[in-house]
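Every protein chain but one is kept in place in this view of the complex.
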Amino acid sequence: MASQNQVGNIISQPYKYGFITDIETEKISKGINEDIIKLISNKKKEPEFLLNFRLKAYKQWLKLEEPDWANLGYSPIDYQELIYYAAPKDNHKKASLDEVDPKLLETFNKLGIPLNEQKRLSNVAVDAVFDSVSIATTYKEKLAEHGVIFCSMSEAVNEFPDLIKLYLGSVVPSSDNYFAALNSAVFSDGSFVFVPKGVNCPMELSSYFRINSGDTGQFERTLIVAEEGSSVSYLEGCTAPMFDTNTLHAAVVELIALDDSSIKYSTVQNWYAGNEKGVGGIYNFVTKRGQCKGKRSKISWSQVETGSAITWKYPSCILLGERSVGEFYSVALTNNYQKADTGTKMIHVGANTSSTIVSKGISAGHSSNSYRGLVQMGPNASGARNYSQCDSMLIGDKAAANTYPYIRSQQPVSNIEHEASTCRISEDQLFYLQSRGIGFEEAVSMMVSGFCRDVFNQLPMEFAAEADKLLALKLEGSVG
Amino acid sequence: MALCRQWLEALPRPEGVLEKIQRQGRKSLFYSGLPSSKIESWRLTDLKRLENLLKLSLSQETQNISQSNFFNLDKAANQGCRLILDPQLNLNESINLPSGFQKLNTTEIQQYLGRALNHFSSPNDWALAVNQASTNQILAFRVQGQDLPPLELIIPSQKDTLTPTRVIIILEEKVKLKLLQVALGAENSAQSHVLEIHLNKEAELDHGFVALGGGQASCLAHLAVAQEISSKYSLTAVQHGWMFSRLEPRIIQLNGQGSTNLKGLQISTGKQQLATHSLVRFEGPDGCLNQLQKAIANKSSHSIFNGLIEVPKIAQNTNASQLSRNLLLSRHARIDTKPELEIVADDVRCSHGATVSKLQEDELFYLRSRGIASSQATSLLLQGYCQEIIKDLPIEAQKWDILNTLIENINE
Partner (left out) sequence: MILDISNLHVNVEDQPILKGVNLKINAGEIHAIMGRNGSGKSTLSKVIAGHPAYLVTSGSIKFNNQDLLSIEPEQRARSGVFLGFQYPIEIPGVSNLEFLRVATNSRRQERGEEELDTFEFEDLVNERLKIVQMNPTFLERSVNEGFSGGEKKRNEILQMALLEPTLAILDETDSGLDIDALRIVASGVKKLAKPNTATLLITHYQRLLNEITPDFVHVMSGGRILRTGGGELATKLEESGYDWLDNEQNIKEEEN
């Protein structure tokens, strides 16, 4: 009988990105203290303001308590056992890709992110980050013609210090939370995007993050600024090798949208999730926040979360500008012993702001998948509106789906609507598809992707297919 | 912490049939003190108001309730059976129950005390601990037979006094009962009420809980309901007029196939803070839940709803729906609503929803376009909004004229 077990089986897929690149790596000694932070800053030849930013954050981090409110029950992290900086030796930025270590290019090829001129994804500029450093950024010159800055954070701090000074930490202050403080103290690299007034960024921008070393935490930092009337679409992808220890990934992403601008930020997260017994995998504790600073500005988060042992992530929007718009579209698939606790915060400050939340959680195996969200209407958010929808699909009877949608309103002239449902793939639906000649696997895959359609529709065209493929990958396999 | 320990020291020695729970409650308070805002379920509470509660004297040393000016009971004359929880009396001895209602003896009381509560042991039940620590009166009875008269249970309060009351009700198999509870408060009084209900197989309880406060009064009410297979529990709760009120219904469906209907209405104005923290847990298959929670917040008031639904693996084929609908009438008022759904069973249908808005413009406009004054139109719409809950109160409630009381006071 085509049972729920079979459905469970076919989403248990071996992880295809689990290989390790054998490359000589320069690592600093493990642990965290002021000297380590000075060392990282020194290695990156950073200006003084940034070192001060780091040291201040470190002091704040020491005072903060590690949170445990999400009930994730993870084994504790020993922060003195982690290495905070690892980079392929000889890592200074190359003038051309031909000089980049072929092993690294090969790594990104294997991950489906070719960096060579000939094979590049057309119309997509890529910043490839390997452990703590950015390896290459493609199409930089072409973007520069339009005035768009797209480079690694390390380059940005030296080349555009004024912009960095102005915006870094302006949306996520280093004291915001435990992991944001840690990131602010030790962040290694990441991407910086600046789209000047009136420019619609001519291509998709993308960063690809790869953790290679087992004992290294990854702390990247992304900052995107869209000036008045500009627009940009950005995508990040993430993978890591299989280690049976847990690796920490604590990123901070800040988005700033000025008047009439729009930022679309999409994530396809496929960090190593641990094995079927729940050993190993990435701890993905990320702070992502966007500020709709300008009038009629728009920030849209889309995410497809399939990896990591534990995900803790709430991409949020602070809607300051009048008529600004925040969006959150999420698919989170968990299997085995994965735990995902994800959602969003929509903080409506300005008048007539609006937000939309669509969250789809699929939980299988022994995993647990939670939606946790906050919609807040401040006293001045008159005419603000929110619509939220969170649906869960359960596969098998050992998985858990939780929803914690939190609503707070201090503004009578505002509207909040929230809907949620839980379902499973019914046997009758499966049989109906099968009776039309559609194979069991494909039927499940069709239903899951139908379930996620509202979210996939939001991904940039170039990546919608990728997300579907990723989900299908998690779904394909032997039918028991 | 200090205030809490001071309060504990002033309590009389634990004694009598309630000795055990008194000790439990005191121990729990001794170590926990007042709830901290770090505890999720108390995060939004104005904790100062809890302190006020502990500054009141306890009911045992105070005057007769007849001297309190609370509610004119004659106005709400009653044909059914009316019980008044007078803290001056030894309830389990002095109250007369109609036929079909039988008081529990001491052994039975000990046996049932805390039994429904124990399904939900949670260290953060501060409201429960206060009651356990201080209560010295209990009314406990079982109900059998058919064609029972509706029961009205009135909980009066006394000036400058905290009145702890404790009730256990057991409905035997197939028994159907209508129960209307009315908790009253005025001036600087406080209620601490704990009710445990056992519904045996196929029993049905239609339960109205009307908490009408006034002045600076506070009300803490904790209801624990254990539902056996195929039983039906309907709660319609109304909170209004308290400076601080917190209702905590906890319902467990023990062996499945139960039916639970929860309706709640809280209407706050002035600086009031009203809260409902509900929990429904399914411990068997084929259960169903219908929950509708409404709130209207005016002036600088604050209305809170937290509704947790737990569907573990054993609860296959559960059908649960929860809806939280809120009206915010003032710029200074605040509404917090937090539905929580925890699901492990895979063959379930669960949905929940929440809305916060003001009164619908088009509805108002429609009424006004027919010549109805704006204020009257508003009042009509608010009545309609409340009526959806109030109509489900047991019929006894009509005499209390609740709807008019609510609408009259909404702008105070």
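Note that the chains take the letters A and B in the order they are written out, and that residue 1 is the start of every chain.
Please note the rule applied: contacts are C-beta pairs under 8 Å (C-beta built on N, C-alpha and C of every residue); 3 or more make two chains touch, one makes a residue touch a chain.
In this text, all values refer to a predicted model and were calculated from it rather than measured experimentally.
Interchain touches from the omitted chain, evaluated on the whole complex, reach A.
Set against the missing chain, the residues A:E228, A:D397, A:E417 or A:E442 yield one that touches it, A:E442. Residues of chain A that touch the chain left out of the display are 1-3, 426-429, 431-440, 442-443, 446-447, 449-454.
Simple rule for what comes next: only the chains that are shown with their structure count from here on.
Averaged Cα coordinates give chain A a centre that lies 43 Å from the centre of chain B.
Within the complex, the chain A residues that touch chain B are 4, 69, 377, 379, 392, 394-424.
Residues of chain B touching chain A in their complex: 40, 313, 316, 324, 326, 328-358.
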